[in-house]
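My questions all concern the structure below.
As you look at this complex, bear in mind that one protein chain is not there, while each of the others sits in place.
Right, subunit A next:
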Amino acid sequence: MASIWTLHVGATSFLPVRSLSDGHQSRSEFGLDSKFSNCSNWNRRAAYRTLVVKALDSDGGDRPLQNDVVVVRKLEEDNVKKPQQNIVAKLPETIGSLPVFVYSTGKLSGTNLAIGLCIVATMLVIVVRGYATRKSSENRAGSVADLVRRGQVRSDRRGISTPLKYEDPFNNPMVKVSKSNSTVEMCGKVYRLAPVVLTDELQTVHQKRRSRAYQWKRPTIFLKEGESVPPDVDPDTVRWIPANHPFATTSSDIDEDLAQNNVRQKHGVPFRIKAEHEALQKKLEALQNDQKLSKLVIDPGAARDFERPMKSNNLKSETQVDQSTSNPAISDQVSKPPPEETINP
């Protein structure tokens, strides 16, 4: 029976009677209105109370056992455990006892499911879209970003400027002019504006002053210092260029007409390249013709030009050897080193 009693006690500890009271406390702690909780749960609390009373009355014959030592101790132990169990039980019970949740769990389960599905679908769409954009940005081969990634374009020299948008009126945010046009704010600094007072008369006055001060004729001919002035040239229009001028020279290897044609040339091979190519072609042809005509004739002079210097030295040494063999006395003198005594008397 004691076990049954303990069971009952344990059951009562988890029964909503206690929990309701605790819940009421916790709600008041959370700042909820006590009136609200009292009114809404009044019927349920009464029902639970009658249930507990009935349960206790059912084992009324065992009441004397309540005074047993074991039972009392068990009760004390249970009383010690109760607050701990209450802490765990407090939150779900509190939530479950809230009228909103009671209502929603009963009637809105279908709506909740739909909302949940919507949230999951949205999340899925966001993730898929992000993944797709990342994929597409990675796949854009040849773009500037791709070139930078591959190290072919320096990132700090990329085109960071955007084209100006015309026919799209906008005020430059960096520049603000005051309503009275007396000040202007540029890049966060305010400047005073002053009107320009230069008139056309003043400009002509300055022009006249300069025309009096500076008499100048543009030089039309450049001559190196020391050269004689051509007879039909005004000496004032001659510009004398020193022979050691760092970047200007009066001499050029092409004539004026040719240079002009070179500038005007729009298509085809440039003149100099073409000329060099043609010259090489002619030389090659000439060489080939010479070889055909005089295949068997060897020009010793030309052959000597193509000889390598080492070879000529060897030839010389060979001739010397030949000569030395023909005249052994001289060769001995040449080949043998002179005695030390003769060198250092």
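Here is the rule we go by: a contact is a pair of C-beta atoms (placed from the backbone, for glycine too) under 8 Å apart; a residue touches a chain by one contact, two chains touch by 3 or more; residues count from 1.
One rule holds for everything that comes next: contacts and distances are computed from a predicted model.
> Would you mind picking the UniProt name of the chain not drawn here, from "Multifunctional methyltransferase subunit trm112", "Putative septum site-determining protein MinD", "Monothiol glutaredoxin-5, mitochondrial" or "Phosphatidylinositol-glycan biosynthesis class F protein"?
"Putative septum site-determining protein MinD"
> Looking beyond the chains shown, say which of A:S136, A:S228 or A:S252 touches the absent one.
A:S252
> Using the document's definition of touch, tell me which of A:S109, A:S136 or A:Q215 contacts the absent chain.
Only one of A:S109, A:S136 or A:Q215 touches the chain omitted from view, namely A:Q215.
> Which parts of subunit A face the unshown chain closely enough to count as touching?
Spelled out for subunit A, the touching residues are 156-157, 159-164, 166-172, 174-175, 177, 181, 183-198, 202-203, 205-207, 210-211, 213-219, 222, 239, 241, 245-254, 256, 258-260, 262-268, 270-275.
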